[in-house]
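Shown here: the complex without one of its protein chains, the others still in place.
Entry: subunit A
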Amino acid sequence: MLEARTLRKSFGRTTALDGASVEIGEGEVVAVTGPSGSGKSTLLHCLAGIIRPEAGEVLFAGRRLDTLDEDARTRLRRENFGVVFQFGELVPELTAEENVVLPLLFGGRGRRESLQAARSWLERLDVADCAGQRPAELSGGQLQRVAVARALAAEPRVIFADEPTGALDSLAGERVMGELVGAARESRATLVVVTHDNRVAAYADREIALRDGRVVAGATAATGGTAAGTPGEAAAGGVSR
């Protein structure tokens, strides 16, 4: 479903990725972990088509992603990917509901259908009460739940989350992770979570561990400890596929 082959990327004199390779299957929930500066966010941005690697290949559903031009990549991202950032990154001038509706409209959905989808996702994430409020009026936990609703409303095939609970206390974080993972599994979407928090990584079927820009463990489902599957199976067995 998603694949990176020997990616290289530097920022100035800092090497962020130094030959990172990884394979992620459809419907898998994976955690990308590693110390600060190990390249985990850069890997996520490459996989999501937000930045281009200097060398190596990124494939989504068998197609090269890194060689597409800006427009084609934007379209592919909008149609297939949902992204949740650490600080929500909602548009401050818009209400919570408008924030969820906007990408749906951009994606070509009708006004009515978009509004309906937005409302049902806000409801599901228990932030329907905040629909009319602007981001500045929301708590950190509410912001992230709106951001999750925005990422999921377009029914993406892959959800990327970069430290989605990084700004939250432990109970609010637990709630966001529970909803994110639950919704991804329900819709059979692939979920890639970048985190430095082991308790967040424990929601995933597999850990992709990075160190110095390389993947040191969990590059494929077979090497990642637990096989993809239902959370129950993954938890009970801990068996490799």
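Observations on the model:
One rule holds for everything that comes next: a contact is a pair of C-beta atoms (placed from the backbone, for glycine too) under 8 Å apart; a residue touches a chain by one contact, two chains touch by 3 or more; residues count from 1.
In this text, contacts and distances are computed from a predicted model.
Taken from the listed names "Aspartate carbamoyltransferase", "Glutamyl-tRNA(Gln) amidotransferase subunit A", "Anti-sigma factor antagonist" or "PadR family transcriptional regulator", the protein name that UniProt assigns to the chain not shown is "PadR family transcriptional regulator".
Annotation: of A:55, A:91 or A:216, A:216 touches the absent chain (contact as defined above).
Of A:28, A:97, A:162 or A:207, it is A:207 that touches the chain left out of the display.
Even with one chain removed from view, subunit A keeps its contact list with that chain: residues 35, 178, 198-199, 201-205, 207, 216-217, 225-226, 231-232, 234-236, 238.
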